[in-house]
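As structure tokens, the structure follows; a few thoughts come after it.
All protein chains but one are shown in place.
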Amino acid sequence: MKDTPLSNCERDFLLKAIEEKKRLDGRQTYDYRKIKITFGSDYGCCFVDLGQTRVMAQVSCELVTPKESRPNEGIMFFNLELSPMASPAFEQGRQSELSVKLNRQLERCLRNSKCIDTESLCVVSGEKVWQIRVDVHTLNNDGNLMDAASVAAISALCHFRRPDVGIQGEEVTVYSPEERDPIPLSIYHMPISVSLAFFQQGTYLLVDPCEREERVMDGLLMIAMNKHREICSIQSSGGIMLLKEQVMRCSKIASVKVSEITDLINKALLNDKTARKAGGRCGFAESIPQERITALKTDQTSVEMTGVGETVSSIVQTAEAPPQKVPSPLLPVPGVGQVGEGMRNTWGVEEEEDGDSSGGDSGEEAVKMEEEQHKEDKSRKVDVVEILDSEEEEEEEEVVILYPETTEKAKNKGSSSGQKGAATSRKQQKK
Amino acid sequence: MMEVSPSENVSLREFGCEQTLLSRPDGSASFVQGDTSVMAGVYGPAEVKVSKEIYDRATLEVLVYPKVGLPGVRERSQEQCVRETCEASLLLSLHPRSSLTLILQVLHDAGSLLSCCLNAACMALMDAGLSMSCLFCGVTCAISTEGEIITDPTAAQEKESRALMTFAIDSKEHRVMMSSTRGSFSVQELQQCIAISQKASEKIFQFYRDSVRRRYSKNL
Partner (left out) sequence: MIFSYNLPLYIYIIITSALVNLGLFLFQKENCRPDGRELFEFRTTTLNIGSISTADGSALVKLGNTTIICGIKAELANPTTDAPDKGYIVPNVDLPPLCSSRFRPGPPGEQAQAASQFIADVIESSDLIKTEDLCIERGKLCWVLYCDIMCLDYDGNILDACIIALLAALKNTQLPEVAVNKETCLPEVDFEKRQRLRIHRHPVGASFCVFDDSILIVDPTAEEESLSTAHLTVVTDEEGRLCSVHKPGGTPLSGEKLQECINRATARQREIHKLINKVLDSVKTAQ
């Protein structure tokens, strides 16, 4: 699928508006869109809405053997998928440049910043450690996927609970959530990425670009920071050249935004915790807005069962019963069997020929011959077994009936058996 | 042959749906059955690659993304079931040499996943405005070890069941469009589950009608 290209008048309009410090949706230069964070019903599932950009993150864990270079540390694995649902430009399967860039940035932001204590994930040193896997799925792309993905990933990691383990000597038992309460991950700090878009060779700057603004931007600066004003990663792409003051100014803007977003995440986590403690239902199902005209919900309904029994018995009884007698299979050679009448010969040229015969390359058991078959077979006449060499098949015009004695000699010569019944009937049809 | 009696409380969990919740796809819907939720997005009719184009009808592609991990063999067989059901109900000959892409994202799996996918797919296709000859809905039945038939089972019920069946029922004549089963069962049980699914599908089709009526209740 191809994405609709951006027209020149749209491009000019956007750039002109940015020069006048106006944005399409009416935001200010440093404003973020509305961020909404909801959690799913199982631990480690988080939905983030950044304006219209929607992203879902899911954290899961598994016991694996650790890397040889780091036997005491757990493993973190990140996977950001650009789903074709998010945008028609994203294609399934192929790892586009954008996907590689976002994955790398997410890894740098979360793994290299050491925000999670990986040593606490070790169960048996050198043998079993926890592998934490974070899957981020993009649902709708309206610009600034990176920020949404980083917020979703870190919220999901904070929300996640891993199962408790008990170690007794060599045995490792993993307790299910019913037996023992799962334990949260130990997180040192929460790095969050902030994206700043530059226009007109670095003259104008916008925070949190939407999809249209992303298409006309010259370059993007992604700063990952935590609320303690520590920069975890900076990436500048697009080839813009920035002055030192500009970068310092951007990092100040980013620190303000990051502290706001961190407060938001903490509030959302707290709400979820109280909701779970109160025993209420939580999850995506609950987050469907009731008051919207495009949404509808019903309660549990029962299904009426009148008349089901009668319908069923009538169907089963009226259908014809399967035939009791079953045809017996034909065994020309041990290891080979055949059932079914096969294609009846409608050409009627040679009455002795039958439409088919047995086949199969029985390498090990090609000992007994067709003599037994002839004695057993009462319903049919002589069955045709053609032993042909591959070259002969094309040249031969006539069908040869081979009798058992000849067959034995032919087989002893070691020639391979070619196509049987099908070849025979094909030749007959050729005539 | 075993006689199976449906339990007195054959019921469907609470379900909900939201349409047009994503801005980029041409049609989108999220369907929730109890705790199981699936989001569907439809793009189309759009340009198709020459290698995939069919001269007299649209090419439908279905993609199923699981929550954890990459799509595997199980997702491929689910894709095949959903795709052939949609192909039978959509009027594909109205859009020759075009592509229709349906993407399903599993948001939470708490039992009856395939039927939730089918319902989400049907609502998303409706939301995209694609012409269909009939609507379809998915119903899952599970047969417990005692022989009880449960509709719309939860994950725990599915795990303990002896057999699990998912049917897609069409809206015109309530016949079986798609059937996917796991576990072994007798003929009687199969026919009973089909009959129960047909009855349950009426409730789901009524829900479709209600949500569309609600949606277009305000004239702009």
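By written order: A and B. Residues from 1 in each chain.
Quick note on the criterion: a contact is a pair of C-beta atoms (placed from the backbone, for glycine too) under 8 Å apart; a residue touches a chain by one contact, two chains touch by 3 or more.
Model, not experiment: these values are computed from the prediction.
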Options B:V68, B:A88, B:A155 or B:V212, residue touching the unrepresented chain: B:A88
Given B:S23, B:Q80 or B:T154, the one touching the chain that is not displayed: B:Q80
Candidate in contact with the missing chain, chosen from A:N79, A:T301 or A:Q338: A:Q338
Absent chain, residues of chain B that touch it: 1, 50-51, 55, 73-74, 76-77, 79-88, 163, 165, 168-170, 173, 175-187, 190-191, 194-195
Residues of chain A in contact with the chain not shown: 63, 174, 311, 315-316, 318-323, 326-329, 331, 333-344, 346, 356, 358-365, 367-368, 421-422
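Please note the rule applied: only the chains that are shown with their structure count from here on.
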Of chain A, residues touching chain B in the complex: 1-2, 40-42, 45, 52, 54, 56, 58, 60, 79, 81, 83-88, 92, 133, 135, 137, 139-142, 283-285, 288-289, 292-305, 308-309, 311-312, 315-316
Touching residues (chain side chain B, partner chain A) in the complex: 6, 9-25, 28, 30, 32, 34-35, 37, 39, 41, 43, 46-47, 63, 65, 67-70, 99, 101, 103, 105, 107-108, 110, 151, 187-188, 191-192, 195-196, 199-200, 203, 207, 210-211, 214-215, 217-218
